[in-house]
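Apart from one protein chain that is not included, each protein chain of the complex appears where it belongs.
Going in written order, the chains are labelled A and B, and every chain counts its residues from 1.
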Amino acid sequence: MTKANESFQEVSIHISRSSMTTEVNKTGSWRFVRPKYDEKTAPCSAACPAGEDIARIEMLAGQGLFEAAVETVLLENPFPAVCGRVCFHPCENACNRAGLDAPVAIHSLERFLGDGAAGGGLRLSLDKLPDNGKKVCIVGSGPAGLAAAYFLTRLGYLCDVFEAGTEPGGLLRWGIPEYRLPASVLKHDIDRIENLGINIHCNTPVTRRFLKDAKQRYDAVFIGCGHGRSLQMGIAGEELASDGLGFLYHLRRGQISAAGGTAAVIGGGNAAVDVARSLVRLGTTVVLAYRRRRQDMPAFQSEVAMAVEEGVEIMELVAPVRIEADGGESVLTLQKMKVSPAQTGGGRARVVPDGETTRGLKVDRIFTAIGAEALEPWQLPPAENSQTLRMSHCTLTIKEQPMVFGGDLTNRLKSVTDAIASGKQAAMALDIFFKSGLEVIQERLSACLVGKGPALSMARYLGVGRTTRNSHIVLYDEINRDYFLPAARAAATRLDVDKRMQSVAQIEQTLTSTQVLEETGRCFNCGICNDCDNCRLFCPEIAVTLTGTRRQVNLDYCKGCGICVVECPRNAMALEEEP
Amino acid sequence: MTQLNIPDEDYMYPGHVGCPGCGAAIAMKFALKAMGARTIVVIPACCWGVMAGQYPQSSLKVPILQTAFATAGATASGLRAALDMQGDTETTVMAWAGDGGTFDIGIQALSGAVERNEDFVYACYDNEAYMNTGVQRSSATPFGTRTTTTPGEGWKKSRKKNMVEILAAHRIPYAATASIAFPEDMIRKFDKARQMKGGTRFLHVFASCPTGWRVPSELSVKIARLAVQTNIFPLYEVENGVNYTLNYRGDRPAADYMKVQGRFKHLSDADFLKIQQMVDEDWQLLLRKVTHFSGN
Partner (left out) sequence: MRTVLEGSHAVSEAVRLARVQVMSAYPITPQTHIVEALSEYCAAGTMDARFICVESEHSAMAAVIGASSGGVRTFTATSSQGLALMHELLHWASAARLPIVMAEVNRALAPGWNIWMDQTDSLAQRDTGWIQLYCEDGQEVFDTTLQAFRLAESVNLPVMVVLDAFFLSHTFEPVDVPDQETVDRFLPAFSPRISLDLSNPCAFGQMAGPAVYMEMRHDIQKAMQQVPARFEHIETEYAALFNRRYGPVEPVRCDDAEIIMVVTGTAASTCRQVISELRRQGEKVGMLKLRMFRPFPTDLIRRILGPARKVAVVDRNFSFGASGIFAQEIRAALCNRDGHPPVFGYIAGLGGRDVPPETLAQIYRMAKDSDGPEQESVWVGLRD
């Protein structure tokens, strides 16, 4: 009002002007569906025998949080550097990214993290429950035994590991060649386990008597001694062939230098391939004779492919008949086999002899690697009965006190990672037994499954993580691919074939951190929240709030439009009916 | 962790009455993140005239001047003059109008303002029909659409008007398209527009309308993305009416976008073919003018 009008009161102005905000309208009343944060299971983690929280590991690594990433690995698997080299990575076969371009290089990423943890540059904290006064006797320091010791120690048990050999590691130390798993790398992983407070007693074979005494001093026993006896072929002249596993052992001990000449390796598993590839590095020309087809070989296909690259000739559909000496060489007579029309249930071809056709193979040396079995009868797990529980990766039997059989003794798939899973399952089963009894073990274990299992999560068991994860396994179609552009998979630097043959150096280098940051960017992080903030960004109602790192849907205003759920690239949300 | 390049602060309150999934709500949210607190928004009749709040409420943290349907361009011009005369050259005037108030009833005032090169930002959030009054066709409604005034066999047989080109012909200092599905791009453009004082800056924002397009509300952002991915709504910028920068190259067929919308479900394969030809033709016309490419 102008000064001159002051003698009059200000005239009333009642117009359509606001004096408050729309916050008084609780538009949440419009809703008939409601969004929620609902983390789900990534297919990789369900496929991993150790149940590693892979989506989260890659997310943390992608954020440069390598320590946190390694700790997340170590929650479920004490052997990242080992597995990053020798695991058959079923995770990559399950990886949803394959639908877009190529699976995430999870295997190589694990190696990077494992090597980083070994380097000592990272400060790791591995939590551990307080000592509970119980002691466990662990037989065998292979991956099963050491994993069992590791998980039991974290659960508060005191573990003594008894190892017949001169050094711990089992097949990791003596069965897998140096170029696949250097001894120094293995040592770092084992040292970390040992430093938790585990006592490893080498040069201490366990006998039946030892076990009987042990039962007095220990509250439980874990048998993880593996298959100590190689299988025989049962053919004439068998004594002229050498045991493949024994060859590998002596090679790791440094007791074999050069070889040269020619050799035949009989078998189709990883051991046979390891023998063949070790021989070529010693200058030998190798033929690998297998009774079925190449695709039926139980060995990891990537190993087989590399063997062929390195010059190993694979002779398919041949079975050994007899071995005869011929001068300094041996002649291996092989029967031609053919695929029988009647298939077995497992999809592996059933083979039968193809007529009378045989052929002779003259070589300097013959090696067998057709499998192994338990050395002593007391190492065999008992059949299921009222006091014996058979689980997916171990068998628990109660005879005065609990005894768990694990590793190759019980596992259907005889892989390192399955052995680790076995140790974890055994540790959890024992802990449940001690706290609540035999009857509830299966039930309690199933609450810790990753997806539908059989992998178990120690994090879930301890209640330190993944406790609210929905067991639904995220499908490729549930990923919002609008958010992902095709990108090349990281390729680790590889030695040329010629270089490979000249030594037992590792074939691939570890990825660089630049490569790691790029490659982890390719991971969809299926089912888990990686803080991308899309939900909050796109909400038309400003109804997603962020407090610190926690997001919440403000139900006062959320209209249930569902945009947040669709725009979550990784299916970490869900819509549920309004209660 | 929040996204880089996206300012965290919002200048909008919850509790507005936009439909669930409203693209125009998202559009305003993003625009204001870039425009900031020193903004006055001029809103003619449109959905946002209702979403701005029913007396005595307001849904924004910045001042709003609602105005008659045809007047956004003129009212913003007057407001700008008033601010300038009071020595305030910092506050940005942003006209915020729907397609009706921009392409049709408001085109005269907009054209006049742009010809005078008035100093304000004009944002049109385009939901491709007169949505506020019940989904009647506008000149922004695409060829092929059924609306309440182009129902049944009378579905719209004329093409969507190209507002950016119209204003480019005015030699407007800055005109650009933007999409709620591309938040970083949209916010960059609004921020750029905010800073380019002294002339008119126009932003054509694609704001999906699940209600009017008969699309489930949760697909609101996805459908906006598809419009860009199919080159039906290209993302580009024009400076001074002559320098064209393309921000994104799409490669999906038009049918991918149209088949998921109820407003197009009456179209036949022959219709889709024709529409694809139209989209391709418009795309080629645009490409001929493009001098820079800044995107994927």
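The working rule: a contact is a pair of C-beta atoms (placed from the backbone, for glycine too) under 8 Å apart; a residue touches a chain by one contact, two chains touch by 3 or more.
Please read all numbers here as calculations on a predicted model, not as lab measurements.
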{"item": "Selected residue (touches chain absent from view) among B:Cys22, B:Val42, B:Val121 or B:Cys209", "value": "B:Val42"}
{"item": "Contacting the left-out chain in the complete assembly, out of B:Ala24, B:Cys46, B:Met94 or B:Ala109", "value": "B:Ala109"}
{"item": "Residue among A:Ser18, A:Gln63, A:Thr285 or A:Asn470 that touches the chain left out of view", "value": "A:Ser18"}
{"item": "For chain B, residues in touch with the removed chain", "value": "37-38, 40, 42, 49-50, 52-68, 70-71, 73-86, 91, 108-109, 111-112, 115-116, 118"}
{"item": "Residues in chain A touching the chain absent from view", "value": "1-5, 7-8, 10-19"}
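The criterion applied here is as follows: only the chains that are shown with their structure count from here on.
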{"item": "Contact footprint of chain A on chain B as seen in their complex", "value": "1-3, 6, 10, 12-18, 20-23, 25-26, 29, 53, 55-59, 64, 180-181, 183, 210, 216-222, 225, 296"}
{"item": "Chain A - residues contacting chain B, complex", "value": "16-27, 30, 63, 480, 482, 485, 531-533, 536-538, 540-543, 546, 549, 554, 556-557, 559-563, 565-567, 575"}
